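Each remark here refers to the structure printed beneath this line.
Presenting chain A:
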Amino acid sequence: MPDAKDDFKVETWNSKPAKGSAGKTGLWRTFRPVINHEKCTRCEICVLFCPEPCIELDQEDKSHKKGKIIIDYDYCKGCGICANECPQHCIDMIKETEFLKDEEKEDK
Partner candidate 1 sequence: MVTTKEILRLPEPILAGHAACAGCSSSLGLRYALKALGEDVIMSVPACCTSVWQGPYPKSSISVPVLNIAFAAAASAASGISGALQAKGNKDTTVLAWAGDGGSVDIGLAAISGAAERNDNMIYVCYSNESYSNTGVQKSGATPPGARTTTTPLGRVGSPKDISLIMWTHNLPYVATACTSYPRDFITKLQKAQTMDGFKFIYLLAPCCVGWKFPAEKTIEIGKLAVESGAHILWEAVNGDIKLSNLSKKYEDPAKRKPLAEYLKDQGRYKGIGEDMIKAYQTYIDHQWSIITSLAKISQ
Partner candidate 2 sequence: MFEEIRWHGRGGQGAVTSAKILADAAHREGKFVQAFAFYGAERRGAPVETYTRISDCHVKRHSQIYNPTVVAVLDPALPKILYLKGLSKNSTLIVNSNKQMEFSSEIDCTKFWVDATQIAIDLKLRVSESYITNTTMTGAVAKATGLVKLESVIEALKNQLNERIWEKNIEAVKRGYNETHPYNNGGK
């Protein structure tokens, strides 16, 4: 069909799967879960119950035969479920402000 604006395209509301659909949700956090890797048995209960999900077992990590649990702080909202459910009680919820101080210290 001849038309001047032939680059015209119908647009629709197609959202593509991507991480961070709501941005870096780590910014929502007031408490940060910190894992005591010494105590951690790699049972992965924290991975199972993370609603984000932003905790995974890095099986490639050589520090332990089962690998290492890592938390993606870019997206972790700090809900604390992981700490609450951890059978070893090896996740501590630490105020974000503590880390701010550290980072400020580093800046200086």
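Behind the choice of candidates: all candidates are chains of the complex that A comes from, given by their letters.
Keep in mind that, in the parts below, a residue touches a chain if its C-beta (ideal position, glycine included) is under 8 Å from a C-beta of that chain, and two chains touch if they have at least 3 such contacts; residues count from 1.
Keep in mind that this is a model prediction, so the values were computed, not measured.
Participant: Which candidate touches chain A in this complex: 1 or 2?
Facilitator: Of the listed options 1 or 2, chain A touches just 1.
Participant: Spell out the residues on chain A that touch candidate 1 in their complex, using ranges where they run on.
Facilitator: Within the complex, chain A touches candidate 1 at residues 13-25, 28-29, 44-45, 47-54, 57, 72, 74-75, 77-81, 83-85, 93.
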